[in-house]
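A single protein chain has been omitted; all remaining protein chains appear in their positions.
Residue numbering begins at 1 within each chain, and the chains themselves are lettered A and B in the order written.
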Amino acid sequence: MRSPKRLGEKIIERLLLLSALVSILLVALIFLFLFREGLPAFAEIPLLSFLTGETWQPVAEEPKYGILPLLSGTMLVTIGAVGVAVPLGISTALYLSEVAGSREKEILKPFIELLAGVPSVVYGFVALTVLATAVQTLFGNTFRLNALNGSLVLAVMILPTIVSIAEDALSAVPMEYKEAAWALGASRWETLRRVVLPAASSGVFIGVILGIGRAVGETMAVLMATGNSPVVTADFFRSIETMTAAIAIEMGEVVYGSVHYSALFAIGLVLFAITFVINLAADAFVERSVRRFKR
Amino acid sequence: MIESFKKVKIDVRALNVWFYKKHVLKDLSMRFRTNAVTSIMGPSGCGKTTLIRSLNRMNEVLKGSRTEGEVLVDGENVYDSDIDVFELRRRVGMVFQKPNPFPKSIFENVAFGLRIQGMNKRDQLEERIMVSLRRAGLWDEVKDRMEESALTLSGGQQQRLCIARALAVEPEVILMDEPTSALDPAATARIETLIRELAKDYTVVIVTHNMQQAARVSDLTAFLYIGELIEYSPTPDIFENPQNVLTEKYITGEFG
Partner (left out) sequence: MNKRSKETLFFQILRLGTYVTVSTVVALLAYLVYMGSDMLSFSFVTSFPREGMTAGGIYPTVVGTLYLMALVLLLSLPLGVAAAVYLSEYAGERESSLVRIIRIATANLAGVPSIVYGLLGLGLFVLFLGFGFSLLSASLTLSLLTLPVIITASVEALKTVPHSYREAALALGATKWQTTKRVVFPHALPGILTASIIGLSRAAGETAPIMMTGVAYFLSGLPQSVIDQFMALPFHIFALSTQSPNPDLTRPIQFGAVLVLLLLVLSMNLVAILLRTYYRRRLS
């Protein structure tokens, strides 16, 4: 009964572990290259004027590298998108998990999943050709491509994230809670509002956070929808430019190794930091919601 | 013998319940008395739970259920179409097999039923919550930690909290579905004492598959077998002198 040396088993386990380590390697590489390529920018641009400068004019005679307009652009479209997508997404999730019959749910859900499969360039194309015209006809705005246009298209894009995560959280609420509420004379609506939604709140919140993360990081759709002029504004009818759009547009024309090139990587670094924090926040909520149902 | 008990609170008449094709309760008729504890026992799958859930119309939240027949509470058929089912469930409270407090504070758990009745004043709530927790024998253990999560309580405490939660809305009937099956013997004993106490003011119906428990807590005992009421008598009679051979077999442990 002496154990043979199972060399093959050991080698396989090592190989598998190695593959799993790729995730860590990848995060490290992202950090490494963003810093490596982005940091030289700060030899030329003081960090403070980079983050708070109100002018982004990297190709002017006297280039200015203030990313505040890009930050504000990203924030504006994200706020707009969240404002539209959260109420719609949560009502859809509530309807699917608590109101719709199982047949109805089975038909409706794939449509929402299909939304997630549409490439962002297609959304961008729709925003550029159709939505922009519709918005202009409706509001008579001067800028055909603007923040509102970007927000609306982003809202549709982040809906599936919000719906599917919120719906999972709502469906995970134990039946016992609902029965307890019904037995006390609560209607299905009261049970939904006072028991199910609070119990699933962290899960619903995770959906919203991850939706925000997607909105912040989205590139092609906002690039094609918003008009891309880097101004600090809170006006949804103005053209704005997001961080992602600036990187995508300008990287094609930049001299590799120049200050402008480094500055674009530095924007990437800021973007990465923001989404990283958003993801960590979501993780923290996952932990919380897991603990919640443990008795 | 049963007739010697006090007045009838719930009158079940020719009740039939189906889940999809399965006929779970068959033409069942029986009466529940006020200020008495009635036990319903029988082997698993005999329809005990379905019977008590038909009294507050909780079967209809389950998929595929269909009910025929009448359940009169104080002479009024709860299956009439114009009955306010929410008011019915307030009047006929329920405690479940597994303690199921909400993931909220102790205070909010007991306040829940009151809040949906529209009571929102803090001092009114506090008063009613204290009374209910006292009645459930939990007040002394939780009075200093009302804002803590109910899930931090032990299983027995959680079940008493659920009883307090049911009592807060001032029901007239309390239905209990094997309320101690998830609890240890000490916690079970406390709940049984509590059940006896409650019988002074309420109509209590308890489902149990534990015969000793039925013998200890109840005034009347019904024996159900595959959806039919086999025997229904004062508790001492049914245990000492069962009339039906099935009841006798069950009591002597020949099946179960």
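Operating definition for what follows: contacts are C-beta pairs under 8 Å (C-beta built on N, C-alpha and C of every residue); 3 or more make two chains touch, one makes a residue touch a chain.
Please read all numbers here as calculations on a predicted model, not as lab measurements.
J.: Looking at A:71, A:156, A:183 or A:199, which makes contact with the chain not pictured?
T.: Checking each option in A:71, A:156, A:183 or A:199, the one touching the absent chain turns out to be A:156.
J.: Given that one chain is not shown, which residue among A:114, A:175 or A:234 touches it?
T.: A:114
J.: Residue-wise, where is chain A in contact with the chain that is not depicted?
T.: 6, 8-9, 12-13, 15-17, 19-24, 26-27, 29-30, 33-34, 36-37, 87-89, 91-92, 94-96, 99-100, 106, 108, 110-115, 117-122, 124-126, 128-130, 156, 159, 163, 187-190, 193, 210, 213-214, 216-220, 224, 244, 247-248, 251-252, 256, 264-265, 268, 271-272, 275-276, 278-280, 282-283
The rule we apply is simple: only the chains that are shown with their structure count from here on.
J.: Where the centres are mean C-alpha positions, what is the separation of chain A from chain B, in Å?
T.: Centre-to-centre distance between chain A and chain B: 49 Å.
J.: Flag every residue of chain B that touches chain A in the complex, lowest number first.
T.: Counting only chain B, the residues touching chain A are 56, 58, 61, 86-90, 93-94, 96, 98, 100-104, 112-113, 115-117, 151, 162, 165-166, 169.
J.: Per the contact definition, I'd like the list of chain A residues that touch chain B in the complex.
T.: Residues of chain A touching chain B: 174, 176-187, 190, 194-195, 198-199, 292-293, 295.
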